[in-house]
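Take this structure, written in structure tokens, and hold onto it; I'll ask about it next.
Of the protein chains in this complex, one is absent; all others appear in place.
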Amino acid sequence: MGLTMLYFAWVRERVGAGEERVDPPEGVQTVAGLIEWLSARSDGHAAAFAAPSRLRAAIDQRFVPLDAALNGAREVAIFPPVTGG
Amino acid sequence: MGLTMLYFAWVRERVGAGEERVDPPEGVQTVAGLIEWLSARSDGHAAAFAAPSRLRAAIDQRFVPLDAALNGAREVAIFPPVTGG
Amino acid sequence: MIRVSVDPAPIALGVEVAALEEGGAGGVATFTGVVRTDDGVEALELEHYPGMTEAALCALAEAAVARWNLLGVSIVHRVGRMTAGERIVFVGTAAAHRREALDSCAYLIDRLKTDAPFWKREWLAGGTRWVEPRAGDEEAAAVWS
Partner (left out) sequence: MIRVSVDPAPIALGVEVAALEEGGAGGVATFTGVVRTDDGVEALELEHYPGMTEAALCALAEAAVARWNLLGVSIVHRVGRMTAGERIVFVGTAAAHRREALDSCAYLIDRLKTDAPFWKREWLAGGTRWVEPRAGDEEAAAVWS
């Protein structure tokens, strides 16, 4: 059972894609764990996720803290702090 | 040296005029004194000025309390509390 | 930019907002008062004190400019007779940052209620009545002093 990852703003630019399907191993249980695991996928991922304190996340279109559990998540988005309005 | 009196809203309606020239005697030194003196001019004036607590005033186009001194005033307006906006 | 107008013509909101936006501001806040359609009021009549009204609105606009860093202030008040759904008053402010625009806009309408010589008369099916001031208006204006 895989996950849809979405990336926005400079996270998207550094990763080099706005969306990808991933299939993390059992041990990856939180957003923070997912970010760490994703960092190994490419230099772009590593650059995007180098400073977790600058990252924000949403699980299934709801903002969550980085220590939120993934259980049951279908869509996880990683992005910088929002700057709308 | 006379004064121009201006009346607005229900004060104007009760007095029966929006403007009049008056020449109060020396003893009339404040807006409150002026209101008391004007009350004797007609039944309309008396009705308009019966409850001074419901009246507000301006001297030369500036809001003033009823105990404000008239000295040098050229235009005095008497009206109910304002209700704009 | 300070624009103050007391006019029997309908308030052209688009024109006022465009003038505020042209100043290069980051944010524009507005408040528009509209004749309510709910409580049986068929029309509203606004009387004012010509000369003093314009001076009072200019003084209000200048007080806002002195207190906040504003790029534009507009105060437009309609006078005469108007019907339900029509605009009575428009206040708008433009500033680089939203807080200044929002706060100064609230200030202008709160103070206008107590500081400018306007009187409202309602036309109802049974006749007319002069509107009494609302108890909260004095307190709302006092918050800013």
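Order as written gives the chain letters A, B and C; numbering starts at 1 within each chain.
The rule is short, and it goes like this: contacts are C-beta pairs under 8 Å (C-beta built on N, C-alpha and C of every residue); 3 or more make two chains touch, one makes a residue touch a chain.
These figures come from a predicted structure and were not determined experimentally.
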{"item": "Chains in view touching the one left out", "value": "A, C"}
{"item": "Sole contact to the chain not displayed, among C:Met1, C:Val17 or C:Ala43", "value": "C:Val17"}
{"item": "Chain not shown: contacting residue from C:Val4, C:Ala25, C:Met52 or C:Val131", "value": "C:Ala25"}
{"item": "Interface with the unshown chain - residue positions in subunit A", "value": "6, 8-10, 12, 58, 61-63, 77, 79-85"}
{"item": "Missing-partner contacts on subunit C, residue numbers", "value": "13-14, 17, 21-22, 24-34, 36-38, 84-85, 87, 96, 98-99, 101-102, 105-106, 109-110, 136, 140"}
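Assume only the chains that are shown with their structure count from here on.
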{"item": "Separation of mean Cα positions, subunit C and subunit B [Å, integer]", "value": "26"}
{"item": "Centroid spacing, where centroids are CA-atom means, of subunit A and subunit B in whole angstrom", "value": "73"}
{"item": "Distance between the centres, which are taken as Cα means, of subunit C and subunit A, whole angstrom", "value": "49"}
